[in-house]
Each structure stands twice: as C-alpha cells, then as structure tokens.
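Removed: one protein chain of the complex. Kept in place: all other protein chains.
Up next, chain A:
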Amino acid sequence: MAQDASTHHEGTTKRIWSVFIILSVLTIVEVVLGIFKPHFLVFTEVVSMSLLNWIFIILTIYKAYFITWAFMHMEHESPGLRRTVVWTGVFLICYLIAILLIEGNYIHDVYTNEFMTWDF
C-alpha cells in the first residue's frame, strides 16, 4: 500500500477512468430507479425503510468508497492515516444517525398518538 505510493504512475490514468465509469453507472442506476420507482422496491419494507431507499443508501456509500479510495488516493495512504480518518468518521456518524433517527421517530409517535391534533 504505502510502499507503492511512488511507483503507481502507469496504471493510474486507467484506474481514474474506470472509477469514473463505475461512478457514472451507479449514478445512472440511482437516477433511473428514482424516476421509475419500481412498485416492488417502494413497497417492500426492510428494517423500517423501503428497499428502494436501502438501495440508494448502499449505492451512495459504495460511491463514497470509490471517491475516497481512488480519487483521494486513500488506497495509497498508510493504514494509520486511513484508520484515523475513516474510523473516526464512520463510528461518530453511525452514532449520530442512530440517535437522531430514533429521536425523530419518537417525536413522530408523540405527534400521532397524543390526545391533541397538530393539524387544524
């Protein structure tokens, strides 16, 4: 990884274009799914979210992986740097999202179930 940082010149241009193609294909898939919204994907619930949304999120994380690893050269950085940046982000973001979405859902339940209307 870190050792080949100075010797990765030859294949780089090819790698850049192949990553560009991957990113484009992923984006096109997302947009096509977003426009047609296949009935099956929209109405299949997996862990309190529609399958379509899961597909969008997974594809997005996959795109983020390519951008970080190939374009930002994370694949050539030392493991220490990689872990410093990626683990910090991943763990804190997971925590943040979990806690905020759970709270949001709770407030939604309060709005729906309490003896007072918010729509008048």
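Going forward, a residue touches a chain if its C-beta (ideal position, glycine included) is under 8 Å from a C-beta of that chain, and two chains touch if they have at least 3 such contacts; residues count from 1.
Keep this in mind: contacts and distances are computed from a predicted model.
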item	value
Absent chain [UniProt protein name; select from "D-galactarate dehydratase", "Aldehyde dehydrogenase", "Permease prefix domain 2-containing transporter" or "Cytochrome oxidase subunit III"]	"Cytochrome oxidase subunit III"
Residues from chain A at the interface with the omitted partner, ascending	2, 5, 9, 12-13, 16-17, 20, 23-24, 27, 30-31, 34-35, 42-43, 53, 56-57, 59-60, 63-64, 67-68, 70-73, 77-78, 80-81, 84-85, 88-89, 92-93, 96-97, 100-101, 103-105, 107-108, 111-112, 117-120
